[in-house]
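Omission of a single protein chain aside, the complex is shown with its protein chains in their original locations.
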Amino acid sequence: MKSVFYLLDTAPYGSENAFGALNAAAVSLNEMDVTLGLYGDGVYLTIVGQDSRKLGLPNLEDILYAYGELRVLVHEPSLVERGLFGQTLIETIELADEEDFFEAMESSTYVIEF
Amino acid sequence: MKSVFYLLDTAPYGSENAFGALNAAAVSLNEMDVTLGLYGDGVYLTIVGQDSRKLGLPNLEDILYAYGELRVLVHEPSLVERGLFGQTLIETIELADEEDFFEAMESSTYVIEF
Amino acid sequence: MKQEQLDVFLLTKPPFSPRSELCLKLAARSGKARIYLAGDGVYNLLTGIEKVPECDVYACKEDLEARAIMAGEKVTVPDDFYSDFIEDIMEHCRHEYTF
Amino acid sequence: MKQEQLDVFLLTKPPFSPRSELCLKLAARSGKARIYLAGDGVYNLLTGIEKVPECDVYACKEDLEARAIMAGEKVTVPDDFYSDFIEDIMEHCRHEYTF
Amino acid sequence: MKTLTIVLTDGPYISEYAEIAYKLTEAALKKYKVNIFLYLDAVHIPKKDQNPAFFINAGQLFSELAEKGAAVRACARCAGARGYLPEEEIIQGSNCKDYFPGIRITSLYELSEMLSMSDRVISLSR
Partner (left out) sequence: MKTLTIVLTDGPYISEYAEIAYKLTEAALKKYKVNIFLYLDAVHIPKKDQNPAFFINAGQLFSELAEKGAAVRACARCAGARGYLPEEEIIQGSNCKDYFPGIRITSLYELSEMLSMSDRVISLSR
């Protein structure tokens, strides 16, 4: 089976990229091995308790839960650098050190960036 | 007289920002004191010998020459960091250390970013 | 009179972006800065922006909620973030910057 | 057979952008990388990208000319940059990345 | 009355700036005159027919601001490049048939004009 690695390195809500990456990842779940790789500012997506109703934007945390079968791989150094280690993070994510994160990219058929 | 400081921190040609900043700066030359501040990736605009004909894009170096009365202030640390110190730079630019660059921003009525 | 010396910053970029770093440098130089965090700017609370000396930090409630970011004690979360910001830049400040 | 082990990178971002840094890290891990520089990617020649070990660097002529960047001796400037790149990614590489 | 000018360079949805500009303008209009200059990709904001299933219609928001008194203008060079062409006739406050009411395409010199008449300027760009 082909595998696709969506690399998201922009913060959620400030741009449409995170929503776009989630939707793109979701439509391939039945046909391919899909990984959403959170890198750089993309790691902000992992914080628990997002409530975007007052912004009139879709709740990206809810979307993550809705696609429970989506593998979400988080680049741990990005997370640490951004001060997220003390935060409660979404449980279904998978933390990866740089080596493992890069290996997941290298072993995917395609890497697509947002 | 009011003064406006256009801060350009993106590289020329890869995005429309540099062209946009130059045009915006140009139209105010008669009414205000205008400074184009090149910071970060914006400093690439200063390299001599640009020839964008084959890309089908306007030559930004020519536009800089055409608006000779535009003050172009270049953040020297950005330039050094990007390896531009050995390059031949456009003569009409003004190099500024960080202190002078920030002072120029602080003494302007408006700062507009591209 | 002292009020007039205020510098106001609207920061909408996350930490480490070149614009955020520039904002922090200018705020540190100001002597009396007020930083308004909106959009992705609220992520700067995770990296301690409220500890910049001589600098008051305000954060937008809706943006905090969307991003699940807590504002610490030193951070003001106004009822009407945008009205307060507008009032500050139109009436009470020496210089205004947006990053 | 060895040909098949090639990793090909298309880099269109200037130095220090998070994407460029990621590209360089992956290229350094590759063991046999070919980096194609297009658009603002050619600015990486100013910061010595051609010195990455076990890595061949190609640059797009039109993009070099527009930006007034010289390609050093170690850099290949193909007559038909995009055809060469396409041939490489479609026929000769293990993995392809775009940054 | 003091005047605030907002300069935008991003299109709708891709970034949050159209919405932030809306909130800033709404707050400012209570006491001040507001100009909005749509530059580069921001000329997409007033496009008609937007039908976002998950976001708030940005064109409608800006049309509402124009109705409340904000002067919303789009750069002619940027608009023309992107397929928004000005016409001679002004219908419902707009000179572009692809735009929401109240929003006009003007020369870039209008930006300079706005700046020289302003007390404060805010620019929002990625």
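Think of it as A, B, C, D and E in the order they're written, each chain with its own count starting at 1.
In the analysis below, a residue touches a chain if its C-beta (ideal position, glycine included) is under 8 Å from a C-beta of that chain, and two chains touch if they have at least 3 such contacts.
Keep in mind that what you see is a predicted model, and the values were worked out from it rather than measured.
Against the chain not shown here, subunit B presents residues 13-16, 19, 55-58. In the full complex, subunit D touches the omitted chain through residues 10, 12, 38-40, 80, 82-83, 85-86, 89-90, 96, 98. Listed by residue number, the positions of subunit E touching the unshown chain are 11-14, 40-41, 44, 47-55, 59, 77-78, 80-85, 126.
Keep this in mind: only the chains that are shown with their structure count from here on.
The minimum number of touch steps linking subunit C to subunit D comes to 2.
When each chain is reduced to the average of its Cα atoms, A sits farthest from subunit B.
Work out the mean CA point of subunit B and of subunit E, and you get 26 Å between them. One finds 28 Å separating the Cα centroids of subunit A and subunit C. Chain centres here are Cα averages; for subunit A and subunit B they lie 37 Å apart. In subunit D, no position touches at least two other chains. In subunit E, the residues that touch at least two other chains are 16, 120-121, 123.
Screening every pair of chains for touch gives A-C, A-D, A-E, B-C, B-D, B-E, C-E.
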